[in-house]
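With one protein chain held back, the other chains of the complex are shown just where they sit.
Going in written order, the chains are labelled A and B, and every chain counts its residues from 1.
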Amino acid sequence: MIAMAKIFDEADEILLLNQDTEDKAREIIGDRGNHFLKRIEGETAANISACYQCHRCTNACPVSHYMDVKPHQVIRYIQFGWREKLLKSSTIWVCLSCEMCTTFCPNEVQVAETIIHLRNMAAHSSVAPREKQVALFHQAFLESLQYFGRVNEFWLMVALHLKPIVLKEKIQTGTLTEEMALGFRLFRKGKLKLIPRRCKAMGEIRKLYRQERGEMD
Amino acid sequence: MNHRIDTKNMDDRPSGKVIVVGGGIGGIQCAMDLADTGFFVYLLDRSPTLGGIMAALDKTFPTNDCSTCIFSPKLVQVAANPNIEIITLSRLLDLKGEPGRFTARIQKSPRYINMEKCIACGQCAQKCPKKVPDPFNGKLGVRKAAFLTFPQAVPLKYALDAEHCLYLTRKRCGLCKDICPTGAIEFDQKPETLTLDAGAVILSTGLEPALTPQEGEFGYGRYRNVVTSLQYERMLSATGPFAGHLQRPSDNKPPKAVAWIQCVMSRDAARNRPFCSSVCCMYAAKQAVLTRSHQPDTETTIYFMDIRAHGKEFDNYIDRARHQHGVTFRRSMISQVYLNPENENLIIETFDHHQNRKIEEEYDLVVLSSGFKPAHDSSDLVQRLGIVSNPFGFITADFDEPVSTSRPGVFVCGGMEAPKDIPETVIQGSAAAAEASALIETARHAETVSLKIVAEKPVEDQPRVGVFVCHCGSNIAGVIRIPEVMEQVQKMDQVTFARDFMFTCSAETQQPLIDLIQEHRLNRVVVAACSPKTHEPLFRDTLQKAGLNPYLFEMVNIRNQCSWVHGSGPDKATLKAIQLIRGGVSRAVRLEILHDFTHPVVHEALVIGGGISGMAAALTLADQGFCVHLVEKDDRLGGFARNLFETLEGDSPQKLVRQMEEKVLRHPKITVHFGSRLIAHQGHVGAFEGTLKTLEGNHGISYGAVIVATGGQAYEPREHLYSSDERILSQVELTRRIKQDPNWAKSLQQLVMIQCIGSRNPDFSFCSRVCCSAAVKNSILLKELNPDVQVIILYRDLRTFGFKELYYAKARKMGVLFFRFIPEQEPRVHKDPAHKLLVDFYHQSTYKNLRVEPDLVILSTGIRPHVESEQVARLLKLPRTQEGFFMEAHVKLQPVEFASPGIYLAGLAHSPRFISESVAMAKGAAQQAVKILCQETMTTPATVAQVNPEICAACLVCVRFCPFEAPFINADGVSEIQPAKCRGCGICVSGCPRRAITLKHSTEDQINAEIDGILKSIF
Partner (left out) sequence: MKLAFYPGCSLEGMANDYSQSITAVFRNLDIELVEIEDWSCCGATAAHSLSELMAVTLPARNLAQAEKMGMDIVSPCANCYNRLRASQIMIQKRIFDVPWKITGKIEVHDMTRFLADPDMLERIMTRVRKPLEGLKVVCYYGCQMVRPPRITGYTDYENPQTLDRIVAAVGAKALDWSYKTTCCGASIGIGRRDIQESLTARLLDKARQANAEAVVTSCPLCQANLDILQRNETESTIPVFYFTELLRLAFEPGRASRKWFRMHITDPVPLLRIKELLR
């Protein structure tokens, strides 16, 4: 009975080592300086260095099991300067911004903000997003916003499905028909509005988009 | 108020009185040490009783001693000490004057019960209709508005709760006043202000849990089965709300699974609690162990991040908790506790790295290991007294004056200084006493009272036995039928007189006792009450006042041994009480008049070891006017600290050594014996004689007390290429090189530090306590010189306890990287073909094998006891742990004492510790020695063994058996026992093959008579 209770006892951690990493090459740390860490800390004021690896963030995260790099590991990777591993991770797209990690961090490391910042970085980089669908949805949302100043759910879904990758995958997995059925049901319930309402000040908003794309200073 | 001193008539001498604020274990230790060294003490407590947190604890780590059992004798001693005046329900308002001559104003809140009149019969509480959630029991149980905080409260007087008493709040009820047999209830008591003069003030206001229901953390205050650690302590306690039956608050069922969450309100910068509370890891382990021994089927899980078992033998305790008691330790921190509404169980969610999924685990009970903050009114107090405190309200002291405050003449000890465990609190209590004692040394014995000795009257040959039976309120009378007992006692043919009392021990009962003894010409007295351990001294005192030899007294414990253990069987308890009393009477008839031994005291001390501890002890003694022989094996002072360049807090040990060295060498009362060692030691407390082997030859010295401060030395590592590569250094070597050559330090690119070298392993189980801080210190030093240097620290548990945690955070923020390893997976230091250093290790957080290519590898080598300590141990016959550290008399309450009287312990000889801790310990040990040295003569009890030379065959059995070296073969060729060394343990008596030895007051005749008396009523 005692042995049963000791799921996470230290000695058991050796098992993890043997299973997961024995045959993998050793990774060298400390050879990249701390530029990446400095950059992230500078851009987010996120207190990364204060972390003492208590795992509160990963335990609190509702989706840590969907992440390839766990929240506490994200912080470590930044300290190692492992930029690419992070930008390629599913973590930065799976994060829900629910802010559990940030809220309960005893060292005030803004974990969620950091992850979202990495997502921002990934979006502006040449690294292909690990969770394409999620990334495309965000893109479609902003595109939709760009047209009307507000977001209309119907047109958002249309815009999303017009993206070839999305459509292809939805057809393949069969979710397209399912989603269309739901859409129809919502429409019948009066929940979907087909004619979007427009914000009049589209000029101002589009200026913003140009600024974001670096077309003006 | 006759306390006010007339300043016009005041002479230059300071006041011989000291005010100690706070009656927890720290304040009590301090008060006793002062009272026993010639000062009068006002001991203040804001509550109706002394006791503080320790009174609320169930058991104490690492011995699992019952807290009450070890603590209540101390409480009794404080209460009985004529030189301590306890002022309860009081607070220090302000302090005027200067060190040596303070005038303090004290506000005393009303108790509404006259302390002189209250006999603690408990009737007021019994009849009081108002139930109040009991704060002493963490509000898990109820008490009445008329109450006694706990059964062993000191003073043992009831009080009314002004916030809840129906009469005091609404002028209704008043039942207690009607029924109080002594008319002690006084509703019209008003707060008063006392003005007291004192030479020094000591603050020992202690701690309280930092977690309050308002914080709402982990569902505390929201879910019924989430409790704080202090509440759980009460839940475990036999005197607690559940009478020691482990059950949870919601449904009173025994919990099948209990979880502890560590670092609640500790190490939490987000809640402005960035420091570590130092004691929670150990008490959680203790609570889990106790839970398993209460209910072996209950699963216990501790969620933690670092186990901070940095104290003496603490790691062994953790290992036992884990492997022997089956406590589960989970290195994983929790953010929230969820409720299962169906059964009020609690759910803890963690991420399971093995299965890559989130798991929910249910617990019947969750205990929050709450950190501590200074007790609630202390921040006001600190402000009123104009004392500097740190941002968290603690009065942290300097490392060379560990109990001083920013205000001269005001000292601090215990939790108020920083969160700490009981032994460190006791040490600081003694150290604070030492500081005060040195400050007002010239007023020693000026204010103290000594008991008047009444001449003993001649005793008639015919024994006339008086028996006094105690009700102990309802403690005894609630179970045992006293009238039946009295009837039987009256019938006993050897009994001359018998009487029962509600509280035989109460101050009011003592005069009637004296009168009865004299009236009935009693010459043997039997008190059937509680434990002689706590109350025998009191009654012996009463006998003396009645002109009777104190050894003509016998005590029968019908409370602990009858009413308490047989609480559910009044018939048998009553019968047993009668039998025990018959035995006591039978023995009393045979008691003999005995006289204690007195011998003069040598007012000099011997200090072995000239390191910081030895020097601090010597100075503490010398500053109080006692001559000191300081024995140092080297040709210079300073010991281990000579190698230390800087502390974590930025202080300079070298500077301290130089300052102390100068003081010691110049002090007229200190004789330093360089290059010498003690080679012979004999005699007894107060009068030892020894031989010093010095460079000039041997010479004899005499001394009344010894302080062992033999110190420690660094472990010489064999691990990690240390001896074969100059790029591998120890932390001490690194600090020296940084200090000597900052440019070299600036040139470093990357370093790896490896912790626990030579510590916490099967060969040497101790944690060396200081190495984590040393690594943090050096990494900060390096980062300050060169912010780009990369420092990697490989550790097992980061043990920067207390405020040292702030430096751990500082190091992290400067970019130092900390990686944990487990002993089964030690880092490997090796070289590639090009002789480049490589460190390979497994990283627990990312599950990756990592490699670093550092310039240097720094080993955090542990502390070992000094090799010389073995010789000292053999010579003085002192016990040591397996690792070679000296073993104190009691790990909790006598940390600086040895079991052998007159010999004391300080510094690294005791265990690895920081300089400030060693200084405090040295001062504390010195103050224990002052207790001996300040007396003109010493009294040792008459209860010693005596050899009949007629029968003795000089077989040497007694000489070999005696743990205290009391017997020796005298000039007549037979064994003789030195009364001053004999502790009366009786081992020699039972060992002597010719039955030549008698233990006075426990003679064979007396013991047989007692047995006969007990058995007589059965057969």
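Here is the rule we use: a residue touches a chain if its C-beta (ideal position, glycine included) is under 8 Å from a C-beta of that chain, and two chains touch if they have at least 3 such contacts.
Because the structure is predicted, anything quoted here is derived from the model rather than measured.
Novice: Wait, the hidden chain, what does it touch out of the ones we have here?
Specialist: Output: missing chain touches A, B.
Novice: May I ask which residue of B:174, B:219 or B:625 touches the chain that does not appear here?
Specialist: For the chain that is not drawn, the touching residue is B:219.
Novice: Need a quick check: the contact residues on chain B for the chain that isn't drawn.
Specialist: 216-217, 219, 222, 336-342, 347
Novice: Kindly note down the residues of chain A that lie in touch with the hidden chain.
Specialist: Where chain A meets the chain not shown: residues 62-63, 66, 93-94, 96-100, 102-103, 110, 112, 116-117, 119-120, 123, 131, 133-139, 141-142, 145, 149-154, 160, 175, 182, 185-186, 189-193, 197, 199-201, 204-205, 207-209, 211-212.
As a working rule, only the chains that are shown with their structure count from here on.
Novice: Rounded to a whole Å, what is the gap between the Cα centroids of chain A and chain B?
Specialist: That gives a centre separation of 54 Å.
Novice: Can you name the residues of chain A that touch chain B in the complex?
Specialist: Contact set of chain A toward chain B: 1-2, 5-17, 20-21, 24-31, 33-34, 37, 47, 49-56, 58-62, 64-65, 70, 72-73, 76-77, 79, 100, 103-108.
Novice: Could you list, by residue number, the parts of chain B that touch chain A in their complex?
Specialist: Residues 263, 267-271, 297, 299, 301, 305, 322, 326, 328-336, 349-354, 356-358, 750, 788, 790, 792, 798, 808-809, 812-815, 817-818, 820, 822, 824-825, 840, 842-854.
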